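Sharing a structure, written as structure tokens. Questions coming.
Every protein chain of the complex appears in place save one, which is left out.
Order as written gives the chain letters A and B; numbering starts at 1 within each chain.
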Amino acid sequence: MVNLYPKREFKVPIFAECINPEIFEDKTLSEIAELEVWEGNKRKKLGEFFKIEEVKAETEEPTITLYGDLSRIRRIGTKMRRGIIKIQGDVGMHLGEEMEGGKIVVRGNVDSWAGSMMKGGIIEIHGNASHYLGAPYRGSTVGMRGGRIIVHGNAGNEVGAYMRKGIIKVYGNVGQFVGLRMRKGTIFVAGDAEGRMGACMKGGKIIVCGHVDSILPSFTIENVKGKVKVEADEIAQGPFYLFLGDLTENGMGKLYVSKEKNSHLGFYEKYL
Amino acid sequence: MEIVKAVTCPVCGSLCDDIEVVMENGKIVDVRNACAAGAAKFLNYNCEHRILKPLIRKNGEFVEVSLDEAIRKAAEILANASYPILYGWSSTSCEAVRVGLELAEEIGGVIDNTSTVCHGPSILSIQDVGIPSCTLGQIRHRADLVVYWGSNPWSAHPRHIERYTAFSEGRFQKSTWRRYLAKIRALIAKKKLERAFKRIFFKREISVPPHLRYEPPPFLERKERKLIVIDVRRTKSAEIADYFIKVEPGKDYELLQALRMLIRDQEIETDKVAGVPVEYLEEVADVMVNCDFGILFFGVGLTMSGAKMRNIDAAICLTRDLNMRTKFVIMPMRGHFNVTGANVVSTWQTGYPFAVDFSLGYPRYNPGETSVVDILLRGESDASLIIASDPASSFPKKAVEHLAKTPLIVIDPHMNVTAQIADVVIPSAFVGIEAEGTAYRMDHVPLPLKKIVEPPEGILPDEEIVRRILVEVRRLKGIGGS
Partner (left out) sequence: MEILIKNGFVFDPINHINGERMDIAIRNGKIVDSVDESSAKVINASGMIVMPGGVDIHAHIAGSEVNAGRLLRPEDHAKDVEPKTPITRSGVGYSIPSTFTTGYRYSRMGYTTVMNPSMPPLEAKHTHEELSDTPIIDKATFPLLGDWWFALEYLSRGQIEECAKHIAWMITSTKGYAIKIVNPGGLESWGFGKNVESLDTEVPYFNITPREIIRGLCKVNKMLNLPHTIHVHTNNLGKPGNFATCLETMKCVEDLAVDEKPVIHITHCQFCAFKGEDWRTMSSGAEEIAKYVNNRSHVTLDMGQVIFTDTTTMTADGPFQYTLYELSGNKWVNHDVETETSSGIVPFHYRRKSYVHAVQWTIGLELALLIKDTWKIYMTTDHPNGGPFTSYPRIIAWLMSSQARKETLKKVNPRARSKSLLPTIDRELDFYEIAIMTRVGQAKALGLKEKGHLGVGADADVAIYKINPELTDPSKDYKLVRKAFERAAYTIKSGEIVVKDGEVVKHVEGATIWLKIKTSSPIEVSEDIKRRFREYWTVEYENYPVSEKYLAISNPKEVEASI
């Protein structure tokens, strides 16, 4: 198990794809210190940025723990397949991008594109997540394809855009366009959603337990449901309005919105 | 007196190329065919804010220096930076952008143009869903329905309507000038009536309900171009429109999705969308479906409010869906005269239209991450070169503060706000007046820019200045060659 402590404050963006348990595994500390990192346009070594320490392992899994303000550091855990990364602090963009397995736990806030195009594994964020959580790269229509993302704080816009599989749970509030163009999978929001939930979705399930301003005109009300299954052993208690959409994309996605918190949507009931 | 014909106007994205410039003793004395904005540029470009000597800030004060010294200083700043940004590029020639990209690559910097703060969202949407579009002549010849959404061409692109849309004359479409005149007369009368009506019956403002809409006389009704204007306020362009939709601010996305529903003959389960009654939208949707050739122009009113890029996403999808029923195209109303060119050149050299990051040695693109305004807001850059743009007057305060904090090079003909906080200022010639080059019209038609007059002594075009910086950077890095 390896601990990393930043040696100084970071200003320009740092690309550190090498911070990946699989890459660290079977390497000595001095080999780890030699790993390539980019600071802006300068090629550097991991050891120039971090004090690297070996500590006694708590688990069998290869583990990396990072401490301090890492908000300038991007691509930690990219393409990771196993092991654990623990981050005690804020962390930068593209955390766990294209991740396939293993676990990342953050005790802080996470910048945009966390879990982007993720295929498997778990990302758990105890602070807030920014925009494009689990969303794909520009121009791509293939978002998250598996795995779990759990956010205990809030998340920004376009959570789970183009999602194809997997689950995202946000216990705080989310921004606009949660589940944009999603095809399958589940997004659960315990708090409020800023609006335009499920825009252009073709399938999948979005559950919002808090307040929403309005429903897009391209959704149609289907039912009122007492409760909804979030995943195998978890049920969200309603009642929920169930909307289907997005009809402009011939979609059959399910959008559940708390009835209690959204009395202003009561007029939809006349279409039932 | 000498007349230079077929001059391209280096002001807005309409890029009118029929300007005639009247010269006397090597000076411009008159301009023909241009709109007021265009004419003003040709007549007043050489104003008192012109910078005539390169400047370097020493001990907090600007000092006039030789061009060589300024270039050397600029090159030093850029060559040593870890994350430099090169921003602007939309009011200069494609030739300058080409060299700029080479410089950015050489120094491992981020190069971005002003689309980042205007039509960047449009581009991101195009990358998500595509875009059915065409050149402007196609509209002049064929369009019988013109929609302006969140743009006010009457003031931002003054000759757009006359040259390319409602008032232009094409093979299959006649100009609607005559109808417009008839209508204006009717409109004035109607306005008087309306005002009287309002004074008497209403206290609050009304958003032109259908029954108050101007009904054109039947003989002018069909087979002539129709104009729809959609905006948050009643603009001058709205005055000449057949249909005006006043959309609730920030609710364009809902309106667009509602129109998509209607052209698919689907029912909407609310009475009003974005403050507009659904019946009125049904009528507009009918007009859209029943045209032979429709065009939707959109401006920053749509790209920069509410759902931002997703507005464009929906607008493009609406246009795409309309092609199931008729022919429909869509086009962004690009502002700066060569912002399209900056995108085009960047795309062919790097694959990406703006916000290109060379720090890892190859082009990388991810607006939000690699866009200059976001980089500045996060305070990540450590040097900047600003060319043919004035971000200090338009960027958020926090971004400008970072710009001022790190070494800043400005290349511009004018002492603009950004130049005033710069460390190195290099004056440049006006491309399209004092220097030649190429620019791309908003519909991607390339046009030549002319050199009509000599620049002030010792002042070089952007292209040349950037090239000299590049050569100097390479010298500093110990790389020979061109």
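Here is the rule we go by: a residue touches a chain if its C-beta (ideal position, glycine included) is under 8 Å from a C-beta of that chain, and two chains touch if they have at least 3 such contacts.
Predicted model only: the values in this text are computed from it and were never measured.
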Contact partner of the left-out chain, one of B:P277, B:G379 or B:P446: B:P446
Which of B:E76, B:E102 or B:E464 contacts the chain that the document leaves out: B:E102
Hidden partner chain, touching residue among B:N80, B:Q138, B:S175 or B:N290: B:Q138
Chain A residues touching the omitted chain (full complex): 136-140
Missing-partner contacts on chain B, residue numbers: 5-6, 8, 17-18, 94, 98, 102, 105, 123, 126-138, 140-142, 163-164, 171-172, 292-293, 320, 323, 326-327, 329, 343-345, 347-353, 358, 360-365, 438, 440, 444-448, 479
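The rule we apply is simple: only the chains that are shown with their structure count from here on.
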Rounded Å distance between chain A and chain B, as computed from the means of their C-alpha atoms: 35
Residue numbers on chain A that touch chain B, as the complex places them: 11-13, 15, 38-42, 72, 93, 112-113, 131-132, 137-139, 141, 176-177, 180, 196, 199-200, 214, 216-218, 220-221, 246-248, 267-268, 271
Chain A contact footprint on chain B (complex, rising order): 81-83, 107-109, 124, 127-128, 253-254, 257-258, 260-261, 264, 266-270, 273, 307, 310, 313-314, 317, 321, 358-361, 365-369, 379-382
